[in-house]
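With one protein chain withheld, the remaining protein chains of the complex are depicted in position.
Take a look at subunit A:
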Amino acid sequence: MLRFVRHAIMAALVAGVGIGMSCAHADNWPSRNVSIIVPYSAGGATDILARKIAEGLTNELGRTVIVDNRAGAGGILGTTLAANAKPDGYTLFFGQVSSHGIVPNLAASLKYDPVKSFEPIIFIASIPNILVVNKDLPVNSVDELIAYAKANPDKLNYASSGIGASTHLSGEMFKSQAGISMTHIPFPGSAQAITSVMGGQTQIMFDNMPSAYQHVLSGGLKALAVTTKNRSPAAPDIPTVAEAATKADLSKFEATSWFGLFAPAGTPAEVITRVNTSVNDLLKKPEIIKFINDGGGVTEGGTPEELAKHVTAELAKWKVVINDAGIPKQ
């Protein structure tokens, strides 16, 4: 009992000191380097955007902002690490549609809560997926694709970059809203998946815009639509799925790869405000706008509350898609 009391006093002391310290930190934040956890390996789409933002933040804050790649378990490893990191403002998290939209609906057990474990900071960018088909498939529009699928049931295969990826769930959403059947063929990455569409082993893919669009330009693939609500600035002549489908009701079809900056829950409000202001400034710079537009996406920005609202909407939307598709929890 005595030992318990002693431990309790110690714990209270440590906690007190901890709170005192974090207050002191918030005043002159940042007094040392800040790291942004990216739950994927270096070189991928998320990593590259995060590095671009980290580079800009370094200039804005006057302290080095580094990208900390913590890949593993399809992003769950890094997200969990970030959720449990010390909320002192020196660890931030580069969240995306997967960590804060899809995975929480798909995983049987998670050691983080997309809403309770994080403070939203700022919505950074949205990038469309693009519906591409093999160049020899005799369809040239979303309407023709739906008609072809209905005339040839069980013939079409669509490729994805893995179970639960936005490339997979875009396909499931399309299937259920257009009322057609296609077989899902998962690959361990986007590159292998798009190779199979070009080679004709599979016929369709909802790929991330930047990597797929070059094959549309070179004539290797045909683009039928983009999956966002609005057309992409990088390819204004490609219609949205909702616009292109005149014979089926796809008006609610929207699947976006999006990115936002978060901090572990309990991070001082001053830090959140400071980073939000800095990134908002950054997202107005022509260089950053051009970088994101070149990748097919648009910059977002705004308040932390707007990101919170977006997360809630995304969690709800993907829940429906996953339930409709009957994908088992993992």
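Keep in mind that, in the parts below, a contact is a pair of C-beta atoms (placed from the backbone, for glycine too) under 8 Å apart; a residue touches a chain by one contact, two chains touch by 3 or more; residues count from 1.
In the analysis below, contacts and distances are computed from a predicted model.
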| item | value |
| --- | --- |
| Undepicted complex member, UniProt protein name, chosen from "YifB family Mg chelatase-like AAA ATPase", "Tripartite tricarboxylate transporter permease", "Pyruvate dehydrogenase E1 component alpha subunit" or "Molybdopterin-dependent oxidoreductase" | "Tripartite tricarboxylate transporter permease" |
| Touching residue (missing chain; options A:31, A:152 or A:183) | A:183 |
| Sole contact to the chain not displayed, among A:61, A:115 or A:163 | A:163 |
| Selected from A:61, A:147, A:198 or A:289 as touching the chain missing from the view | A:198 |
| Missing-chain contacts mapped onto subunit A | 41-44, 47-48, 51-52, 55, 67-74, 76-77, 80, 106, 154, 157, 162-164, 183, 185-189, 191-192, 194-196, 198-199, 201-202, 210-211, 214-215, 217-218, 220, 291, 294-295, 327-328, 330 |
